[in-house]
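The structure's right below; bear with me while I get my questions together.
Left out: one protein chain. Kept in place: all the others.
Labels for the chains are A and B, by order of writing; each one numbers its residues from 1.
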Amino acid sequence: MARAKDAYVPELIHPASVDEAAAELARLGDEGEPIAGATWVMLGPLHKRPTKMHYVAVAGLAELRALELNGATATIGAAVTHSQLADGIDGEGPLAALAHAAVGTPRAIANVATVAGNICARPYPAADIVAALLALDAQVDARIGDDASSVDLGEFMRGAPTPGSLVTRVRATAIGQAARSCYERLTIRASGEEAVASVALAVDVDGQTVREARVVFGAVEAQARRCREAEDALIGDALSADSAAAAGRVAAEELDVAEGPDAPVDYKRRVLPGLMKRAVARLAAGGEDA
Amino acid sequence: MPDTKPATLTINGRELELDVPPFYPLAVVLREELGLTGTKTGCFEGRCGACTVIVDGETVVACIYPVGLAYGKSVLTVESLAEPTGPLSSLQQNFLEKGAVQCGVCTPGMLMTLTNLLERTPQPSEDEVRDALSGNLCRCTGYRKIIEATLATAEAAR
Partner (left out) sequence: MTAIGESVPRQDAEAKLRGTAVYGIDYEEPHYLHGKILRATVPAARIVRLDTSKAEQIPGVLAIVTAQDVPGRWGFATVDQPLLADGAIRYEGEPIAAVAAETWNQARAALKAIELGLEPLDVVGTMDEALAPHARLIHPDWESYEMRPSFPREGNVATVVELERGDPDAGFAAADVVVEGEYHAPRHHQASIEPRVCTARYEDGTYVIHTSTQVPFGVRDGAAGYLGVRPSDVRVIVPTVGGGFGGKLLPTLEPIASLLARKANRPVKLVNTRKEEFLSGCPRENAVIRIRTALSKAGEILAHESEVLMDNGAYGGEQPFVAGLSPLIVCSNYRTDSIRHQTKLVYTNTPPTGPFRGVLATYAVFAVERHADEIAKTLGMDRIEFRRQNLYREGDKCATGQVLEGVAFEETLDRVEELAPWKTMTGSKKPYRGVGVACAIWNTNSAPGGSTIKLNEDGTASLTTGATEIGTGAIAQALPQIVAAELGVSVDDVFVSEPDTSVGLFDGGAQGGRTTYMAGTATKKAAGEVREQILDVAAGLLEADRGDLELSDGAVLVTGAPDRKVSLSKVARVAQATDGPMVGSGSHAHPPIEFESGCISGSVINGFTGATYHTHLAEVEVDPDTGQVTILRYVVAQDVGRAINPQAIEGQIDGGVLQGIGYALFEDLRLVDGVCVDWGFGTYRLPTAADMPEIEIALVEVPDPVGAYGVKGAAEAPIIPVAGAIANAVADAIGKPVNSIPLTPFAVLEAIHS
């Protein structure tokens, strides 16, 4: 009966601690990878992505599941799930972008899809958490064996994956003193799909005026992309529908929209001003879905 | 080298030992190894939700959930919602009365998702029910009676 017992050949290793996981991965090098919810790996063959022969399960390691919140800063274990973010982060606070980014995923996926999974999955233009984290100046902590290192998420995303390494946590901080953030995703259906364009917005406002801003677009380029030109367009003005649309138009000029089956290139370009308007309206509404 | 975990898991309250490779999808183990065909599969892409089951209190799509991740955990399937000879659960009964079942192939996944929702959020709003269903496709019913049945279940539990 049933399928061949040899249908799914890779080995699954269950380390007892983070140290053990790091050691295993270092030993395996290019032959292994960490997995948490395994959705990316399980869908690999369907999408003709290469697979590994050894996987190290990290979702059960309590240390990697810890989510620590401290005002405008979050320290997020690598195996923290989308559901943990959605439930644990205040959707109206400075880190709201992360909470908003996490709720777009259907619950049964969100329960297993992790932060590290989101940042390590390539190519994945619509990775919601990546866009939100980039807007929150995230730092990625990783280990190869006992060697720990830390790198800016932007740089992490630009680089190729390092064989044998284990991402352990991500630290995110909302900018400035009066920091607010939000995330808006545009979908074709009302729910249940990856964004065809999204924006993570974080601002520090002085009275009415934007002192500093982070604007990151998801699902537009091949990876989530911070757009400094759009940020400049916001800085120094009050947040308004007009300033948002203007920033969106700047982004439309700057971004190199990637072809994809989800939506036409022209469309993605055209909706950026509207998307920015929604994001700003959401900020104004205190994080409520405007 | 760390031990590979023993292949023991609890399914609908029964502890079982399995001899299957760890990357076997949980849905296939349930259906083909254990005969628990109440869990349906419609896509094997994690996008239809027909295979939704509950692992340690949280829903997962079993078609892309490797059985190896469930070792040592508790899995609940649609077969756990009512005793085989006992009455239907309140949610199941409302599905029956409100006409929320048509072809029924999405129904087990719907029931697992919504049973879990009602545990987390005993009095959901209509929008919360719709949101909870974002990963469960139904091609037959238009969802309206499924939503009605869920709200009626919550109402009765008030």
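Convention: a contact is a pair of C-beta atoms (placed from the backbone, for glycine too) under 8 Å apart; a residue touches a chain by one contact, two chains touch by 3 or more.
The shown structure was predicted, so the numbers you read here are calculated from the model rather than taken from an experiment.
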item: Candidates A:Val41, A:Ala263 or A:Val280 - the one touching the absent chain; value: A:Ala263
item: Where the unshown chain meets subunit B, residue by residue; value: 31, 36-45, 47-48, 50, 77-79, 81-82, 84, 88, 92, 95-97, 99, 101-108, 111, 129-131, 133-134, 136-147
item: Subunit A residues touching the omitted chain (full complex); value: 1-7, 46, 186, 188-194, 261-264, 266-267, 270-271, 273-275, 277-278
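Operating definition for what follows: only the chains that are shown with their structure count from here on.
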item: Cα-centroid distance, subunit A relative to subunit B, in whole angstrom; value: 27
item: Of subunit A, residues touching subunit B in the complex; value: 1-3, 5-16, 20, 24, 37-39, 41-43, 46, 57, 59, 83, 103, 106-109, 111-112, 191-192
item: Parts of subunit B lying in touch with subunit A, wherever the complex brings them together; value: 1-5, 20-25, 28, 32-33, 44-46, 49, 52, 58-61, 63-66, 68-69, 71, 113, 116-117, 130-132, 134-137
